[in-house]
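In this view, the complex is presented without one of its protein chains, the others remaining in place.
Lettered A, B and C in written order, each chain numbered from 1.
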Amino acid sequence: MSSPPSERATLLVSCPDRRGIVAALAQLLYGYGANILDSDQHTDSVAAQFFQRLHFDLSELQTDRGTLERAIFEVAERFGMRFELRYQNEVKRVAIFVSKYDHCLYDLLLRHQSGELSCELPLIVSNHPDLERVARQFDVDFALVPMSKEDKSEGEQRQLELLRARRVDLLVLARYMQILSESFISSFAGKIINIHHSFLPAFVGGKPYHQAYERGVKLIGATAHYASAVLDEGPIIEQDVVRSSHRDSVADLVRKGRDLEKVVLARAVRLHLEDRVLVYGNKTVVFE
Amino acid sequence: MSSPPSERATLLVSCPDRRGIVAALAQLLYGYGANILDSDQHTDSVAAQFFQRLHFDLSELQTDRGTLERAIFEVAERFGMRFELRYQNEVKRVAIFVSKYDHCLYDLLLRHQSGELSCELPLIVSNHPDLERVARQFDVDFALVPMSKEDKSEGEQRQLELLRARRVDLLVLARYMQILSESFISSFAGKIINIHHSFLPAFVGGKPYHQAYERGVKLIGATAHYASAVLDEGPIIEQDVVRSSHRDSVADLVRKGRDLEKVVLARAVRLHLEDRVLVYGNKTVVFE
Amino acid sequence: MSSPPSERATLLVSCPDRRGIVAALAQLLYGYGANILDSDQHTDSVAAQFFQRLHFDLSELQTDRGTLERAIFEVAERFGMRFELRYQNEVKRVAIFVSKYDHCLYDLLLRHQSGELSCELPLIVSNHPDLERVARQFDVDFALVPMSKEDKSEGEQRQLELLRARRVDLLVLARYMQILSESFISSFAGKIINIHHSFLPAFVGGKPYHQAYERGVKLIGATAHYASAVLDEGPIIEQDVVRSSHRDSVADLVRKGRDLEKVVLARAVRLHLEDRVLVYGNKTVVFE
Partner (left out) sequence: MSSPPSERATLLVSCPDRRGIVAALAQLLYGYGANILDSDQHTDSVAAQFFQRLHFDLSELQTDRGTLERAIFEVAERFGMRFELRYQNEVKRVAIFVSKYDHCLYDLLLRHQSGELSCELPLIVSNHPDLERVARQFDVDFALVPMSKEDKSEGEQRQLELLRARRVDLLVLARYMQILSESFISSFAGKIINIHHSFLPAFVGGKPYHQAYERGVKLIGATAHYASAVLDEGPIIEQDVVRSSHRDSVADLVRKGRDLEKVVLARAVRLHLEDRVLVYGNKTVVFE
């Protein structure tokens, strides 16, 4: 039971709800000697969709991984499943996009350094040179990709090349202050996590703390979501709030918000890295 | 120092920020033998507005209340203050408007019964007969005022008569499912507290839990605010949230929301009854 | 897929961790035509214990319930399982014990009335007559069982008779101010939920708000737990806290605490009624 984590895998599955899915997958894994360590399932009875996350141990697998994969593929065909199978020894590679704010960047770097985020961090990309010093403090490569106001396509082309060259699996927008083009987003669909500094759908756009101040809300929030073609409208992964009051200036909201943004973004990244998030429609199933 | 609460008063003050306000009021009260038990102040440096709440003991007042009031009036003139002076022995009279949901109504009635809300509750008004049984359980008068879809003016006229006849100081909309007319609201400006079942400004309008479900938010909220001419846009007094997940159906959100609505509305009513809320522009200063 | 809830059942299982448990149960249920709607599992790797909750639909069961039960029993034998199987049409019967505080009692009665707690409430028992009026408001039988300070055994004997006569499945101590004897608790082991008005293990005993006030804590808490032989030491089901400050007198803490106690107790009762709680050692697994 105490095999090393590198001998583990996670299967994420979604399909139209039908009888027998749970039994079919459990039987399949058991039959090949894969031991289920953790499983979680959800049925959206409105959408009639089934979702499951299976985390299992391969250390006593009685076949090779190719055979296991083919067997899963066959079950998936039978039930009309979309699935993702991830081996834990294939560590995800994450790039961080930043502009000038350093708090989310520092937070991710420190969590990575402490072993809290199981991923590699091969690259930081920015449209400003300011945070190169932070990248250097933590010995991560830093690429300056300036973005022209008139034409972003050149900059985005350069970014995509960098991401491909480093084989990046996940792109984290850690208060990156540029709007990505639809084509860029579709190149990385479902692989871009953004942190928005409000409790979406309240206060979309660039100045949420100012809007919150004007409206006189008694809580401010932060939202981590997958980037989608429509700004601030992608599937939400995680949200949280903190209390504010009439005493808080915009600067106070910004300060309080920093702590919130860090924690909410880090939770979302962690959930994604552990293959706990399934997207359907514009919503997420998060198996915590 | 241990005078009965009935010998106490509260002064709420707002004015353009100037030097000497704090000293002038403290000196005035001290000079007449009124002992300050609690004071709280706030300066909005953006709007250059000063706000203060003074709670004081009158048991050793060396003059009559009329003289004290005139003195306050003079200071107010000098500083261009708006002020409200309330004697604690003048208990506020509260009417509750409901439709069919009973949770906020029960909550307010029980808090009143337990002594948590220092007010009188002379009247419950509803456009449906359903909750008369609750009114009777707690021995409060119940008035059925049906609202016609075509013309609400007659119903509102009847409501205003009832409120005046009972000398109502505060009107609490405890999930009252009718939109009040501008003229009704202006007749009770700053005296109507509504509970909205979302974290405003997200999800305005009539079906916030459905909207929250559709958007896939990870927290749901509730907002207590003063009613204003524009629906769901009045000054916010109190807000709170509770965690939700993909497992929550709309019915689950409604259930979780009930607890939130009760607590948020009760806090707002309590803050108002204790003269802790000052409105300016579309915002509030809440002296907790 | 849209069978009535009365056609559903829940299986709670715990056993030493072994391979194949998940597959065996999934296969068993599938084989008899029981469709798994929801399943959740947990492995405590320190204690090497496996826990699972399976919620399934029996509307297309291809056998009778007796056969299903025998099949489950056989699997349970094979894996050394403890299990509980509950049919949703067998509604649990709950008794509430109170003394003089009415807030938790009202809260449970209102949640029951609104359909939030799926149980029957045949009985309220108290050592004081005060809350008979509340029982009458909600048309629930009320039994006065005075407790002598010298000898509680007679009173407890009377209580047990009442509980048996009404076939009570769950006993909720809703701020019942008497200590139950070990023998009483063992007669209802795992079926008594108590609300303690502190964040246990801080402030055990009878005056937690006073202790919290003396210690100057910045949060106060409430804990719902199964009653055990040692006072305030049973397995914790649910806890929550609320912020306090130097401004809070003991009376303020009591008032704030009431809201907390109600919500925490109600959540625990709901979790128990939905068969979401498994006890092991002095801890709980709560499948939310």
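Here is the rule we use: contacts are C-beta pairs under 8 Å (C-beta built on N, C-alpha and C of every residue); 3 or more make two chains touch, one makes a residue touch a chain.
Source: prediction; values computed, not measured.
Considering the whole complex, the residue from B:Ile36, B:Leu144, B:Met177 or B:Leu231 that touches the absent chain is B:Ile36. Residue C:Val286 is the one among C:Ala9, C:Val94, C:Ile193 or C:Val286 that touches the chain not shown. Summary of contacts with the chain left out: across A:Leu110, A:Leu231 or A:Val279, the touching residue is A:Leu110. Within the full complex, the residue among C:Ala202, C:Leu231 or C:Val254 touching the omitted chain is C:Ala202.
Between the chain not shown and the residues A:Gln62, A:Asn89 or A:Gln137, the one that touches is A:Gln137.
In the full complex, chain A touches the omitted chain through residues 102-103, 106, 110, 114, 116, 137, 247, 255, 258-259, 263, 288.
Of the residues in chain C, those that touch the hidden partner chain are 42, 44-46, 199-203, 215-219, 221, 235-241, 245-247, 249, 282-286, 288. Seen across the whole complex, the unshown chain contacts chain B at 1-2, 17, 19-20, 22-23, 26-27, 29-31, 35-43, 45, 48, 60.
One rule holds in what follows: only the chains that are shown with their structure count from here on.
The chain occupying the central position, as judged from C-alpha centroids, is C.
Between the Cα centres of chain A and chain B there is a gap of 42 Å.
Here the spacing of chain A and chain C, counted between their Cα centres, is 37 Å.
Touching of two or more other chains is recorded for residues 247 of chain B.
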